[in-house]
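Left out: one protein chain. Kept in place: all the others.
Every chain is named by a letter (A and B) in the order it is written, and numbering of its residues begins at 1.
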Amino acid sequence: MDPVEGRNRATEAAAPPSRPASSRLRYLAALLVLIPALAGAGGDPHLLTTLTYASVWAVYGVGYDMFSGYSGRVNLGYAMFPGLAAYVAAILNARLGWTPVAAMLGGVVASGLLALLVGALTLRIRGIYFALATSIVPLALGQLTRIFARSIGGEEGIWGITPLWSDSRYDLWTALALLAAAYLFAAWYTSSKAGLVLRAIQGREDAAQAVGQNTHRVLLVSFLISAVMGAGAGAYIPHFQMTISPEVLDIGATLQVITFTQVGGPGTLVGPAVGAFGLVLLNEYLREFVEVRLFAYFLALVLLLRFAPRGVLAPAAQALVRAVAGRRTPAVPAAGRSDRAPVVAVRPRPPHPPAGAAADGAGGRSVILQADRLTKRFGGLVAVQQVSFSVREGEVVGLVGPNGAGKTTLFNMLTGFIRPTEGRVLLRGTDITHARPHEIARMGLVRTFQLAHPFPGLSVLENLVVGGLGPAVLDLGNRELAGARERAREVARFLGLERWLEQPAEVLPYGVLKRLEVGRALMADPRVLLLDEPFAGIGGQEFEELLAALSAIAAGGRTVVIIEHKLRAIMQLTRRVIVLHFGQIIADGTPQEVAADPGVQEAYLGVGGVGQSA
Amino acid sequence: MQALGTAAAVIVYGLGVSGIYALMAVGVALIYGVGRVINFAHGAFYTLGAYLTYLMATRLALPWPVAAAAAVLVVGLLGAAYDRYVLAPIREKEITVWILTFATAFLVREGLVLLLGARPYSIPSFVPGSTRLLGQSIANQRLLIVVASAVALGLLWVLLYRTRTGKALRAVAQTRYGAHLVGIPVERAHAAVMGISAGLAALAGVLISPIAVVTPDMGFEPLLLSFTVVIFGGIGSLRGSLVAALLMGYISTLVSFLVSPQYVTFSALATVFLVLLVRPTGLFGAAVEGA
Partner (left out) sequence: MEQRNHGVSRRHLLRQAAGAAAGAGWSFYVITRSRTARAGEASAFRVGALGPLTDFTGRDILRAAQMAAEEINQAGGVLGRPVEVVPADEGDPEQTVRAFQQLVTRDRVHAVVGGFRSGVILAVLPHVARARIPFIITGAASPDITKDVRRNYRSFKYIFRAWVNSNRQAVNLAGVVKEILNGQAGFTRFAIDAENLKWARDYVDILKPLLLQSGFDVVYETFHDPAITDFSPIFEAASRARAQVLLEIISNQAGYTIVKQWKAQRPRFALAGNNNPSYLVSSFWRDTEGACEYELSAYVKAPLSSKSLDFWARFEARHKESPFYTGTGAYDAVYLLKLAAERAGSFGADELVEALEQSDYEGVIGRIRFDEDHEATIPLPYGQWIKGNKVAVWPERFSLGRYQVPPWL
């Protein structure tokens, strides 16, 4: 099967979160906390316990959703984090005599460490493989509890754990406080920079790397936070249940969390919480049916999932809120409309002081990018062979050649997406041959993709913003986000994308997508911009607009390497052209020189045996 | 002498365990390969196969082998209908489909408990008696498992690689859209694959139940093991599933005979996890795209 396809399908199914949680949903969430808190005040232990468990499951749902719902990576082992925290807390308290609070903290720390380990090992795997790899860990942990049954309790688990409170009402309030904290944090996190990057990764991980995002770190941090969130609630379980058993680690527990999420509405944060309350209460009230209870519960689940596959509770609640709260709600403060107005300099930057004559290209300037005998072999096939060239600062270089000449492979090697078999890449004298794509992008070498790779599910504005974000995962106060939005508007203006700013990227006309692709790269403020066929597939007015924009960028003094087939673009933009044929450079000179080169003419006319003429 | 006997037991039992794993795992792999569905209800088909065999033999007074064959057929049809009427309308919602199959597995379990009680039922061996092989007495039913699973897998292979239908199914597995373009009825292919997989799972359940007992829970453990096998072999790869079933069958048998049956599941899980770390796509899966 095709892992790429697998990834895309899993991605598309993960219900791309529609948007950051809106303020009205927060009211709903507040109700969700308040109603049980009031209901529980009556002191009926059964109701209290039920609501306490529901709150705990709701925390799991929120924790699961804030990672999987936004990154699109289904964590089929999620319950291992609350489960391990519960076990460790139970052991620390019941066996080693720690106080409940210390034991709970210990449990959370243990889960955090597990999350780092599992995340580091599995997050590089995608799609279904990630789901399956994560599912195996808790199964193995569950087996360990059975194998070491004598020390950690086996099937029956551990008992004799000190409760945190002696009054069940405090249990509920504690659980609700955990839920409120988890929800508020998750709501902030997913609407912050990190949430945006997660959604970008869900769409196109490589494109996020190409603009300098360390996707592995963002994923790992989010995975860790999501785990710790669940662990906080998990570690609490033994301290009100007073026992703990391997069910908490079971894949069934994770599937339960995902069930709550799917029924409630994934990617909404409120949905999983509503789903948890709804289904836990449903299960309780079905007790009336005695032995038919579980049958009725699963029947209800099957029907819900079959007839409302997008989730029921959260969408219904949204509709309800909308119906009740009226149609005219205050506009959500639009992205970047912050009145703090630090207008960052319009990109492209004002031209560098033209040291030499602009006319002679880059005569006197220093070399910024250098390829040194780059070679790439795929099995027996040599895609690129001994390619060396250098680009000086401010130069605009065209890279041309027939299809299959190795141009894109060369780009992939320059930007770290493919390791060269031999040779080196130097950026301002630094060897970047083994650097990872996001590191290279951070150093100022940024590429675009031949087939436009916008982040689906993100608006044009958001697409641009992702391009302009710095390396830090957390952005307290969302300052960086606000700044990036300002710049994004400028870039959009420059490229004529303003009309589409709020449109989701996947519905744009192709020409706009190609401009967006350039815009996103510009947002990263590259010192060297590598454009992979920016004009492919567009013509007419759009061609002229893009040509004008790129000319302005070139005139602005930015170093550009451009792969292109459209001759007019090459002629207008570049002063130097490198011709690649069968993976080798066969000509390097001004466009006129190259056009006159007999070797090049042969290559394009397809006369055999030309490749050797370098 | 004793060691030799154990070696013989491992060889013969391992083949039987592998056969059951293979019947289960191939179905999981097929469903994933064609429909991209992680089918948590696969174990339910296994269970239903055993129950229907029991019911048809005792209530309709069919001879046991006939009842078994009929049960496999009926479960196959059930599987196809399940795909057509339950999964097909929501196929685009991949995770919802996974969770739905999970709920289905429990719904079947609870339904059986309600209708027939949680008590176990017994199915007699289809081929009573035992045979001496390599100095070890082996129940004939275990030999039947080896033969029947080999035959069933052989037939599957013929179907997939020697018939037009098989070609169409494989085309859908490669690309849904492409298959649709060349006029293959994609939805029917999905239902067919679910039917075949369900039938294979039912066969596994029928074959094993004379050795163990028929209970509403019998499908959960094989479900887990078949998943590990499929991940091991590379999800979606039939060849991978077969090889992995053989490997895993022998790993489990060796562990259970030489160490303790207690460690079988853990060793299977640990093996698969290690394989995933080195080769995320399993033994025979495609290589993961760079990064």
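What we mean here is this: contacts are C-beta pairs under 8 Å (C-beta built on N, C-alpha and C of every residue); 3 or more make two chains touch, one makes a residue touch a chain.
Fair warning: this is a prediction, and the values are worked out from it, not measured in the lab.
**Q** Quick one: which of A:G154, A:G537 or A:G589 touches the chain that's been left out?
**A** Touches the omitted chain: A:G154.
**Q** Using the touch definition from the top, which of B:L78, B:I208 or B:I235 touches the missing chain?
**A** B:I208
**Q** Looking at the full complex, which residue from A:S459, A:T559 or A:T574 touches the chain that isn't shown here?
**A** If we include the chain that is not displayed, A:S459 is the one touching it.
**Q** Based on the whole complex, identify which of A:V109, A:L220 or A:L282 touches the chain you can't see.
**A** A:L282
**Q** So which bits of chain A touch the chain we can't see?
**A** 18-19, 22, 44-47, 49-50, 53, 146, 149-150, 153-157, 159, 163, 241-245, 247, 281-282, 284-288, 290-291, 293-294, 307-308, 312-313, 315-320, 322-323, 332, 459, 502, 504
**Q** Could you pull out which residues of chain B are in touch with the chain that's been left out?
**A** 2, 5-6, 9, 13, 17, 110, 113-114, 117-122, 124-125, 130, 137, 139, 141, 208, 211-213, 215, 217-218, 220-221, 253, 256-257, 260-262, 264-265
As a convention for this text, only the chains that are shown with their structure count from here on.
**Q** Any idea how many Å lie between the Cα centroids of chain A and chain B?
**A** 36
**Q** Can you check the complex and tell me which residues of chain B touch chain A?
**A** Of all residues in chain B, those touching chain A are 32-33, 36, 38, 40, 86, 89-90, 92-96, 98-100, 102-104, 106-107, 110-111, 113-114, 173-175, 224, 227-228, 231, 234-237, 262-263, 265-266, 269-270, 272-273, 276-277, 280-281, 285-291.
**Q** Help me check something: in the complex, which residues belonging to chain A touch chain B?
**A** Touching chain B: residues 1-7, 9-10, 12-15, 74, 121-122, 124-126, 128-129, 131-133, 135-137, 139-140, 143-144, 146-147, 205-206, 209, 255, 258-259, 262, 266, 291-292, 294-295, 298-299, 301-302, 305-306, 309-310, 417-418 of chain A.
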